[in-house]
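Notes follow once the structure below has been shown.
Of the protein chains in this complex, one is absent; all others appear in place.
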Amino acid sequence: MMLPIDPAQATLVVPACAALLLVIVPFSRLGAWINMLASFLTFAAALALLIVRPAAGALLAVDDLNVVFIVINTLVGFTTSIFSAGYIAHEVEIGRLTPRYLRFYHAMFQFLMGSMNLALLTDITGLMWVAVEFATLTTVLMVSLYRTREALEASWKYFILGSVGIALALFGTILVYMAAQPIVGDGLPAMTWGTLLANAARFDPALLNIAFAFLLLGYGTKAGLVPLHAWLPDAHAEGPTPISAVLSGLLLNVAIYAILRFKLLLAANAAAVAPGPLMMTMGLLSVLFAGFMLYRRRDVKRFFAYSSIEHMGIIAFAFGLGGPLANFAGLLHMAMHSLTKSGIFYAIGHMTRIKGTQRIADITGLTSSHPLLGWIFVASVAAIAGLPPFGVFTSEFLVVSSAFAHKPLLAVILVSGLLVSLGALFLRLNSLAFGEPTGSLAPSYMTHAPMILHLAIVLGAGIFLPAAVAAWFQHVAHLLG
Amino acid sequence: MAVTAALALQGAQSVLGLALAPLVTGVVRKTKARLQLRRGASIFQPYRDLARLLRKESVLAYNASWLFDHAPAVILAFTWVAASLIPVLGTEPVLASAADLIAIVGLLASARFVLALAGLDIGTSFGGIGASREVMIASVAEPAMLMLIFALALIAGSTHLTAIAGFVQSPAVGLRVSLGLGLIGLIMVAVAENGRIPIDNPATHLELTMVHEAMVLEYSGRHLALIELASSLKLLLYLSLIAAVFLPWSADIQWAGAPPYAEQLLIYLGKIIGLAFLLGLFEVSIAKMRVFRAPQFLGAALMLTLLAVLLRLVSRSF
Amino acid sequence: MILAAVMLCVAGMFAVAIAAATLASRPFGRVFCYGMMAALALAALLAAIAGLHGGAVETLRLPVGLPWLGANFRLDALAAFFLVVVNLGAAASSVFALGYGRHETAPKRVLPFFPAFIAGMNLVVLADDAFMFLFAWELMSLMSWALVLTQDRDAANRRAGFIYIVMASFGTLALLLAFGMLAGPEGSYAFSAMRGHAPDLQTASVVLFLALLGAGSKAGIVPLHVWLPLAHPAAPSHVSALMSGVMTKVAVYAFVRIVFDLAGVSDWRLSAVIIALGGVTALLGVLYALMEHDLKRLLAYHTVENIGIIFVGLGLALAFRANGLHAAAALAATAALFHVFNHSLFKSLLFFGSGAVLGATGERDMERLGGLIHRMPKTAAYFLIGAAAISALPPLNGFASEWLTFQAVFLSPQFPQWGLRFLAPAVGAMLALAAALAAACFVKAFGITFLGRPRSREAQTAHETDRLSLAAMAGLAALCIVAGVVPGAFTAALAPVSKAIVFDRMPGQNPAALWLPLVPSLGNANSYSGLILFALLAAAMALVALALRIWANGASRRAPAWDCGLPDPSPATQYGAESFAQPIRRVFGTIAFRAREDVFTPPPGDTAAARIHVRIIDPAWEALFAPVGRGVNFVADRMNPLQFLTIRRYLMLVFLSLVFLLAVLALWL
Partner (left out) sequence: MHDFVFDTAHLLAGGLVLMSFVMLYQDRLPSLINAFALQSALLAASVAWQALAQGAPHLLVTAVIAATLKAIVIPLVLRYLIRSLGIHRTIETVTGIGPTMLAGMALVALSMGLMLRATEASNVIAREDIAFALSVVLLGLLIMVTRRNAVGQVIGFMSLENGLILAGTGAHGMPMVVEISVAFSVLIAFIVIGIFLFRIRERFDTVDVAALDRFRGERQ
């Protein structure tokens, strides 16, 4: 069959057009519908990428690695658009948002999706950097949507730290170009993944090392790795809940993806220092730090933001460990985490909307007052804590076991970190989901479908990982070396 | 044929034990009385007491349950079975394979379990005192007893009383340190288990010192008769245990075709009466101790028996 | 074939769980769920018995879980035996719950999890690779956690649930590391691959340590037991029965599977550790129980004690096996496994009894019970049987297995190592002490709860529980008696298991004549016949009854209690749980728990009531758990300010880490 544009371009064009359209459309309801439709089309295009793989164009190149990410990205984007329709509508009802902001919000949402897709699909390091930059700026604006003092401060913090990180990333990108330029010559080839990877072995290792230091810090800031994490909790806590879901579920993945790409270069160059130890150190640091920070959180969204930091740490650790098994585990964990965590944020959206507060202390007894929501939440938290029968258990099992096989001591540290954060998760779950219900008992009108869908996928992956998916992930894992 | 004969012998032994038990109590009481320069009742007084109690009607408290009603028979049954498993005439009761020393201790424990429950049944403070003190004492006495069994098992290579008795009769065994320690331990345990001075005073009705008597305070008539019979049977049991293990003199069985049960019975009676006399002597010669000293007393017994075991482990010659 | 049948039953259980989630609100939901569960558990039980007799090893590989590993299941003698334990308990508690379930205030919080919990336990026993094992293991924990939180309005239950889930995950991670050790760097996680290579001493000891942490924390080895008396009683009684009677056995299974089968630990020093731990656990467990006056918590603590006895047996088996004394090892192993079976019987029975009492009076505190034998005679009778059995009194099953354990202890002179020779008798003394104390504790439990005068209005107005509950209790009580009277039949059934784990079986059981006495070892003539004892006792009682009928005055008269002439009408004057345990508390508690009694007597003329206040300190909690909690809080407090830095300081962090990295590169290049 002959499409006017191939699916890869579609994942970019659709959001772009939708964004323009949404800027124009004044009606919020219609805007929400357009938003959903566009996200769905993007998702469909991404799914199509699984079947028809377009040839690498001038700017876009689809390979097994970024297909994994693009599918997760668009899927969560789609479900989030469904969730945000109900959520934002309610925000307008209670007058927290005005329709003007709403138009802005929907346009920004599509713009964000588009730029993230671009970051994932592009073949040019510079272009990827631009896309990540746009994604950052968009989210900064969306975090500041509520205009409260807290929101402003959160987005200011996010903006400053984010732009510094972005600047560092750019410097790293330039350094990579400089390392490549003597070998592959001037111009675009020296910024194209394909040629870079092909010739990485002959690059100046010293330059690559410095470049990776900058890139890890730069994109690591976006991934929220300790000690670069500072923006993440507040940005999650003060922005609209759908944006928290997107941040945790998607933007962090994009940053990890960028780091992985560059890690490939270093892995291909024998003389360069192995990036593994660095990533493992930051990963373990993040796990332990987030685990302990969880105990003192009062705000439910900030709480789960720290849990995201912890899981980014696990993922960084897994990829830093390297080897097919660990990489497989890292990929699986990333997929499972973005699904589960976004689901949790949907649930939080429901409960904060019902109870009208984000304070953990003011939300109790959900399983009694709202059984469906409450038990979905319990299941999701159990899943994020790494308990079966959910997919996170599988990935954490693989991470720990492969770590233990090669670096037993690190595995022990990782395990203790996991235990600390599990304790915090269930300590808070105790008061959130159980006990005497407090606050409003009004039923939740918003749809539970996105949560249930995510939970179902995670559950299915935990029980039965289709051989096709596994083989695909394994192939990617081998790519990652 | 042989089996039926053995069974008959076993039955005879059991009945004999039941018949002798009050006599032993009588002998102890008489000895004590004499040593306290009283004339004291005849050694057959316990039989009269039992007969009198059996004639009387039994008075039950209003809230006495079926457990309280049936406990005495059960207690007597358990004690009786335990007692009849101690070899008295000859060394091989046919049912010996049924139970070894551990099982005998277990049977006594069952009896005590039921007795303590019966003490709690009416819901009086005295029953409670008796029961709680009884189990406290038993909780130290039983380990001591088991350690003794362990020591004997180490020496004789079996926990079976018949095997042990047979072994100690064999010329192979002479005086052993471990045996001596074991004997002392066994005596201490026996004193405690039978509620004798210095642990308990079978004759007292001074509330604060009662243990066994406090438990059976609410019993009367035939129930009390069964309890009394059971306790004297228990006393006999321990005495004949000591006799079987530590006084291994018996008639030469190979003397004639038919085993000389008459002689053995006489020897056995001699041992028992002698031990009963010694017990009386022991009881009048010391004073009763506070109930919370009892654990220390029994703890000493436990230590002695454990020491016996360890010595035995160190070297065969002990 | 058999494995497939069991797997089908497990699948059915999951189906019931899903169906129950929807039916829970309906009136017939309870009947449906528990009825189906009873049927499925019975079917699985029969299949497992068949497997235990057939003795064939079956394996099954399902294409779920990890794609390259699959989900492997294996049914061998060991698995079959524990399947019997699991499904027997499951069937009993399902029957019990059919009646008892009426008392459930929130069926929605029980019905969906109950079947999944049982299915998870079955899967743990069947799993044949590390992933499936841990998956099922953690599933079991999660489901039971949900059941612990049934009464989630009660803060104590929430705390119990929290401690439980954390301890459970701790155990899971420890087991994960243990499997990691066994699998080796590039090893596979299939058990069949682990069996292949025997680990060296160092690996073996680490594995044993991790297994003790993982399985031991689940089974309730002191000092990892603290969650157990909190969590088990919090659940509904039929679930408490499962958790205490069955789930701890699954933990024992995990330990046996890892240490005996997979790791093949063969070093006497390691076994000495297990023996010592078992002894300490048994003793401390029963002492904890004696200090307790909450009926269900008392029972939970007794689980700790019995787990200790079981581990002593296992440790002895390991020690004998390490020294190549296979006959002795067989004796010890059989004793341990037989006790596993017995304890699952009477512990479930006792929890059912406590559940019946709870349902009838709404009370768990023994200080507010009493006299129930008059209002709940059947329950009282069954509870009494269970109490006698757990107190190791002949001729019941508890005594049979403890007798075997003692026989195993008595074989310790065979050890070539002095350490074991001295350790065994010492632990034997501990076991004896524990047994005697257990008897004392159950005199208290039964006496205070069922005897005496009622201590509260609820106890006065209690009614006998329903038929099905009674039926479940009756069945278990009957099994307790049967297993005590003909232990040979059961130990004979255990022969293949002991063959599997210690390469030998206990002698002296020919299946033709199971009524013959137990002869544990051919070396000495020791033997025990519950049957003969039972016959003798029956005969003796008959004779006594006959004699009474002939000679005694059969008349009885009811009258007020005499009580030395001055009976006090108030039930408060009878002995309570606290006062009954006071002598033992003074003797042992002062050492074990630093127990202190503060007596307050008002001055003369003051009419205020005198008060006694007993303070008991749990050494395990004080030494282990409180410090961990404090440590976590301390670190969290120290780290928390990092949430409140100024943006400039955060920038400083970024800047410094950048400079650090560059400096490192500059120095290394």
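In order of appearance the chains are A, B and C, and numbering begins at 1 in each one.
FYI, a residue touches a chain if its C-beta (ideal position, glycine included) is under 8 Å from a C-beta of that chain, and two chains touch if they have at least 3 such contacts.
The structure displayed is predicted, hence computed values, not measured ones.
**Student:** Could you run through the displayed chains and say which ones the absent chain touches?
**Tutor:** A, C
**Student:** Looking at the whole complex, which of A:E91, A:D204 or A:E310 touches the chain that is not displayed?
**Tutor:** Of the candidates A:E91, A:D204 or A:E310, A:D204 is in touch with the missing chain.
**Student:** With the full complex in mind, choose from A:F69, A:F83, A:W129 or A:W193 the residue touching the hidden chain.
**Tutor:** Of the candidates A:F69, A:F83, A:W129 or A:W193, A:W129 is in touch with the missing chain.
**Student:** Pick from A:A44, A:L152, A:I452 or A:L479: which residue touches the chain that isn't shown?
**Tutor:** Residue touching the chain left out of view: A:L152.
**Student:** Among A:D234, A:E310 or A:E396, which residue is in touch with the absent chain?
**Tutor:** A:D234
**Student:** List every residue of chain C that touches the chain not included in the displayed model.
**Tutor:** 643-648, 651-652, 654-655, 658-659, 662-663, 665-666, 669
**Student:** Which residues does chain A use to touch the chain missing from this display?
**Tutor:** Chain A touches the missing chain through residues 124, 126-127, 129-130, 133, 137, 140-141, 144, 147, 149-150, 152-156, 159-160, 163-164, 166-167, 170-171, 173-175, 177-179, 181-182, 185-188, 190-191, 204, 206-207, 209-210, 233-234, 237-238, 297-299, 302.
Note that only the chains that are shown with their structure count from here on.
**Student:** Considering only which chains touch which, how would you classify the arrangement: line, ring, star, complete or other?
**Tutor:** Shape = line; chains linked end to end, path left open.
**Student:** Taking the mean of all protein CA atoms as the centre, name the chain whose own CA mean is closest to it.
**Tutor:** C
**Student:** Could you work out which chain's C-alpha centre is the most distant one from the centre of chain B?
**Tutor:** Centroid comparison gives A as the farthest chain from chain B.
**Student:** Could you work out how far the Cα centre of chain B sits from that of chain C, in whole Å?
**Tutor:** Computed from C-alpha means, the inter-chain centre distance equals 35 Å.
**Student:** How many angstrom lie between the centres of chain A and chain C, each centre taken as the mean Cα position?
**Tutor:** Here chain A and chain C have centroids separated by 44 Å.
**Student:** At what distance in angstrom does the C-alpha mean of chain B lie from that of chain A?
**Tutor:** 79
**Student:** Residue numbers in chain C touching 2 or more other chains?
**Tutor:** none
**Student:** List, in ascending order, every residue of chain B touching at least 2 other chains.
**Tutor:** Within chain B, no residue touches at least two other chains.
**Student:** Enumerate the contact residues on chain C facing chain B in the complex.
**Tutor:** Interface residues on the chain C side: 370-371, 373-374, 377, 384, 388, 391-394, 399, 403, 406-407, 409-410, 413, 421-422, 425-426, 428-429, 432-433, 435-437, 439-440, 442-444, 446-448, 451-453, 517, 523-529, 532-533, 536-537, 540-541, 544-545, 548, 551-564, 567-568, 571, 573-575, 579-584, 586-587.
**Student:** In their shared complex, at which residues does chain C touch chain A?
**Tutor:** My answer: residues 63-68, 108-109, 130-131, 134-136, 138-139, 141-142, 146, 149, 152-153, 155, 158-159, 161-162, 165-166, 169-170, 173, 176-177, 179-181, 183-187, 189, 632-633, 635-637, 639-640, 642-643, 645, 647, 650-651, 653-654, 657-658, 661-662, 665, 668-669.
**Student:** If you look only at chain A, which of its residues touch chain C in the complex?
**Tutor:** Within the complex, chain A contacts chain C at residues 156-157, 160-161, 164-165, 168, 206, 209-210, 213-214, 216-217, 221, 227-228, 230-231, 233, 273, 278, 289, 292-293, 295-296, 365, 367-368, 371, 378, 382, 385, 387-389, 393-394, 397-398, 400-401, 404-406, 408, 411-412, 415, 418-420, 422-423, 426-427, 430-431, 434-436, 463-467, 470-471.
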